[in-house]
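Note that this complex is displayed minus one protein chain, with the remaining chains in position.
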Amino acid sequence: MVGYAFMGAAHSQAWRSAGRFFDLPLEPDLAVLCGRDAAAAGAAARKLGWRSVETDWKQLLRRDDVALVDICTPGDTHAEIATAALDAGKHVLCEKPLANSVDEARAMVAAAERARAAGVRSMVGFNYRRVPAVALARQLVADGRIGQIRHVRAQYLQDWIVDPEFPLVWRLQAEKAGSGALGDIGAHIVDLAQFVTGDRLAGVTALTETFITERPLPAASSGLSASGSVERGPVTVDDAALFFGRFAGGALASFEATRFATGRKNAIRLEVNGSAGSLAFDFESMNELSFYDGTEDPSTAGFRRILVTEPTHPYAGAWWPPGHLLGYEHSFTHEIVDLVRDVANGADPRPSFLDGLQVQLVLDAVARSAAAGSSWTEIETS
Amino acid sequence: MVGYAFMGAAHSQAWRSAGRFFDLPLEPDLAVLCGRDAAAAGAAARKLGWRSVETDWKQLLRRDDVALVDICTPGDTHAEIATAALDAGKHVLCEKPLANSVDEARAMVAAAERARAAGVRSMVGFNYRRVPAVALARQLVADGRIGQIRHVRAQYLQDWIVDPEFPLVWRLQAEKAGSGALGDIGAHIVDLAQFVTGDRLAGVTALTETFITERPLPAASSGLSASGSVERGPVTVDDAALFFGRFAGGALASFEATRFATGRKNAIRLEVNGSAGSLAFDFESMNELSFYDGTEDPSTAGFRRILVTEPTHPYAGAWWPPGHLLGYEHSFTHEIVDLVRDVANGADPRPSFLDGLQVQLVLDAVARSAAAGSSWTEIETS
Amino acid sequence: MVGYAFMGAAHSQAWRSAGRFFDLPLEPDLAVLCGRDAAAAGAAARKLGWRSVETDWKQLLRRDDVALVDICTPGDTHAEIATAALDAGKHVLCEKPLANSVDEARAMVAAAERARAAGVRSMVGFNYRRVPAVALARQLVADGRIGQIRHVRAQYLQDWIVDPEFPLVWRLQAEKAGSGALGDIGAHIVDLAQFVTGDRLAGVTALTETFITERPLPAASSGLSASGSVERGPVTVDDAALFFGRFAGGALASFEATRFATGRKNAIRLEVNGSAGSLAFDFESMNELSFYDGTEDPSTAGFRRILVTEPTHPYAGAWWPPGHLLGYEHSFTHEIVDLVRDVANGADPRPSFLDGLQVQLVLDAVARSAAAGSSWTEIETS
Partner (left out) sequence: MVGYAFMGAAHSQAWRSAGRFFDLPLEPDLAVLCGRDAAAAGAAARKLGWRSVETDWKQLLRRDDVALVDICTPGDTHAEIATAALDAGKHVLCEKPLANSVDEARAMVAAAERARAAGVRSMVGFNYRRVPAVALARQLVADGRIGQIRHVRAQYLQDWIVDPEFPLVWRLQAEKAGSGALGDIGAHIVDLAQFVTGDRLAGVTALTETFITERPLPAASSGLSASGSVERGPVTVDDAALFFGRFAGGALASFEATRFATGRKNAIRLEVNGSAGSLAFDFESMNELSFYDGTEDPSTAGFRRILVTEPTHPYAGAWWPPGHLLGYEHSFTHEIVDLVRDVANGADPRPSFLDGLQVQLVLDAVARSAAAGSSWTEIETS
């Protein structure tokens, strides 16, 4: 595993836990954690349960005890590491977004295609697909319970930078993060909308905004400059992104990703309306799926709150009895379970790098539309 | 109509509105409002839409333009007025509780039986039966959608006397109100539980409590006594009543009525669990019924939030299109609609005085159980 | 009152009820109902409580017993009737949308301005402003509890034409209805968003769609043509409209109006995020306002479900005790109360015709943007 911050902790818990609840054809061996700072990486490895440490990710590719590289670093490093790993014959799990640009993502897809011929697998980490309620939503759509899809409504709402004195961290700098809310959280709802519907966005119109254009520099945030004033720097990414579009199959979709929704902490909302029924999901109640069956008698029709903890529900049977809830980290465990099984079975994991590229193409069209005064922008084909 | 306070206003709106939305076989004529204070009654009559005033309710019985007496006075006057009106050949609508004692209620039932032989009708005003969601709940039980009932869980929660400085109004005095939370709001949930299940409570065990045993006298509440201190008097009714019991059909039931549930304003909650399904209702969301169909596939089973505003729902079709909500007062309008139709058609309205007596018998058993250290108490048959 | 269908029934109930619960400086006299078909209008007048009938609306302007004309007809007739009535010195209440075109709306505003000089008042019927929870939302914004507004999220979701066999009623024909979901329900959420924020939309980008482009002709819908097949005609309005925009004050806004949201009956949702707090409202729970106070301690901060039935809440004190809910029609009663008071006090009612024009300008920009491939479109100033 390369990187050991927020995503590194989530992935480690998943690698450690997957085999404890699911039957795996291969037993994960947490061989090595990689970080540039040897001391910090060593401490993280002990904390997170990895048995050795490297400070140069290229070393991982030379080690015989490394069969898979799990990339948990910021997006600007994904392309180089993933491509090299795949070319070295290592399976790759790469955190989302796949890359910071379409060109990088295309290169990664090419590498994945090359590797695939040699039986080397790759996967991009859109973990929310494996929240049981989301997986059930996909099933219901695939089973025709929603019918012809008319509307998709997706929002990802957070509020962690509402305070204008929140410092200018790297996630607010374009050169490092690529974009702001758009790539960080907008990417998730684009993937979710495409996954649940089984369809692709064809075109979009977008609007982005940076509400707070200057923020205290991180260093300055805990002190004063010589002159006694807080030093500030420019915010170079979006604080919020709104866009709507059309799916290839004709459905309309609206998206909103923001870090300025005061009181909403991690509200991922998805609603799908079709000719036969509707679905609604909110991550703040992640164990529930709301389902309206439009074929029922109107007198007893209503949105059902399905508690997605039954043995018949995706992933749920491996855990606890009905009504005993799962949390955020379980989505990663399910990701690892499916990845390990696919690797063992010689199957191609999903979401693939191609799926990751497709999301990147949407984000790219969104950014171009916003830059061009919200003009309608077709999404390139992957 | 006798009385013109809270219930008088609700009934007047119902009498005025029933024929505007429903086809009635008879047209209500708001002939006369009766109150002891001529000036106040006159003002109320103008405000509420009644065309004349009397100060002695006995006058109503002598007037040819009065075919029905609607009794909206406190419970200690119900028996005398209702009995006299029925004996005078006037139909009677009597607010709940039917009476303050079982003896009075029995006398009223006897009067109703006598009058019935002469085609004179009577009804007791448990208005919540005619909230569309409650009427739908009754339908679902009657249609067998819930199966054999195992549990009933009923609560009526308010908070208007949490403040110990709230004055000693008549509702807190036993000689006027009969009881406290028990008769005022407990009566409603007893009636609802019996109505929705179609069954009768057979026995109960109860606990009542008066948390604040002394309160400022109403006069004193806006001033000081000669000695400079607020004068107080004893609270002689219950602040809260808890009881559980068995239905004749074997279901278990729990009840709680309180005026000390801080933050709950008029929370009437009813939950029914049966072998085939479950129902849940909360008056704070009175346009919704929650229904769980236990015969569904577990993968898509869940409590459905039925918005009870469809044309196929009880009463709802006469009002607005689906999704346009009704309010508290509509339950009274529905009561009047059914009453007028029954009177015109020579049918016996429900809830009948016998239904009212049955509730009184439950309240009486509750009071006796509480007085006897929560001992199990059989409910007398009516 | 001109017209007596859905809106006519709602307005009549409001005219009849306003003085029963609120103290009015003038007593409404339901003088005359106007409809082209004498028999049908006569039946409606009896049902709805109007004391006479006219078949030509111009007659109303000549009658001395008519001080105010309440226009409840389809939008294509608003301009002519309202202008004539105002010029004849009659106060006017005009249902929304103010008109079917900007030009008509401008002419109506001009008429309103002329009349105003003579003390003649006008109001447009955006009734949802007077749902107590919405009025409270406006108060909280005006009091600064939300701070600088960043986001507005508004949806109006219905599902009554999901079935492709639903007939081609007049609301689906452009020449009569002007537009589809956009003008019918989109108008409401534009008005609500501007009302609650106290701000104006400055520009929009839009997408509209007609999912079902042909439907059975109404006549044909209950029979077959000579050839044995159902005759169909083209749907010439939008089934759904999505748009986003910027407020003059800098907030971003997204809107969605659709008749294809299966299972959503009349879901009017509004969410506002600001620097100090957030608000959320859903008409399916119309007695509640959800409020997040961003200045609270994070440990106890959370969206509060305010049950808007307290005596201190807008309009609520005139009705029932706390916790006793109001319904859809009460919004009209409140509208009439405020209108009558303004007329009596010589004040200008809101929403004014100018407010109605402002909404029309937004709808016009939406339609132009959608027609021009979702291009960014500035909203004309009124």
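Labels for the chains are A, B and C, by order of writing; each one numbers its residues from 1.
Heads up, the rule we're going with is that a residue touches a chain if its C-beta (ideal position, glycine included) is under 8 Å from a C-beta of that chain, and two chains touch if they have at least 3 such contacts.
The structure displayed is predicted, hence computed values, not measured ones.
Chemist: Quick check: which displayed chains does the absent chain contact?
Modeler: Those shown chains that the absent chain touches are A, B, C.
Chemist: Given that one chain is not shown, which residue among A:L326, A:L339 or A:I379 touches it?
Modeler: A:L326
Chemist: Of the listed residues B:H11, B:R106, B:R171 or B:R264, which contacts the missing chain in the full complex?
Modeler: Looking across B:H11, B:R106, B:R171 or B:R264, the contact with the absent chain belongs to B:R264.
Chemist: Going by the contact rule already stated, which one of B:R153, B:R171 or B:H330 would touch the omitted chain in the full complex?
Modeler: In the full complex, the listed residue that touches the missing chain is B:R153.
Chemist: Out of B:A240, B:M286, B:V340 or B:L363, which touches the unshown chain?
Modeler: Checking each option in B:A240, B:M286, B:V340 or B:L363, the one touching the absent chain turns out to be B:A240.
Chemist: Since one chain has been left out of the picture, which residues of chain C touch it in the full complex?
Modeler: 136, 140, 145, 289, 291, 293, 297-307, 310-313
Chemist: Residues of chain B in contact with the chain that isn't shown?
Modeler: These residues of chain B touch the chain that is not shown: 150-151, 153, 155, 157, 159, 162, 205, 207, 209, 211, 240, 242, 244-246, 250, 252, 254, 256, 258, 260-264, 273-278, 292, 294, 301-303, 373-376.
Chemist: Even though one chain is hidden, which residues of chain A still touch it in the full complex?
Modeler: Residues touching the hidden chain, for chain A, are 6, 9-10, 12-13, 16-17, 19-21, 47-49, 158, 160, 264-267, 283-287, 307, 309, 319-330.
Assume only the chains that are shown with their structure count from here on.
Chemist: With centres defined as the mean of C-alpha atoms, identify the chain lying farthest from chain A.
Modeler: B
Chemist: Which one chain sits nearest the middle, judging by mean Cα positions?
Modeler: The chain sitting closest to the overall C-alpha centre is C.
Chemist: As a quick test, compute the distance in whole Å between the mean CA positions of chain B and chain C.
Modeler: 36
Chemist: Once you find the CA centre of chain A and the CA centre of chain B, what distance in Å lies between them?
Modeler: 54
Chemist: If you average the CA atoms of chain A and of chain C, how far apart do the two points sit, in angstrom?
Modeler: 40
Chemist: Taking each residue of chain A in turn, which ones touch at least two of the other chains?
Modeler: Correct list: 301-303.
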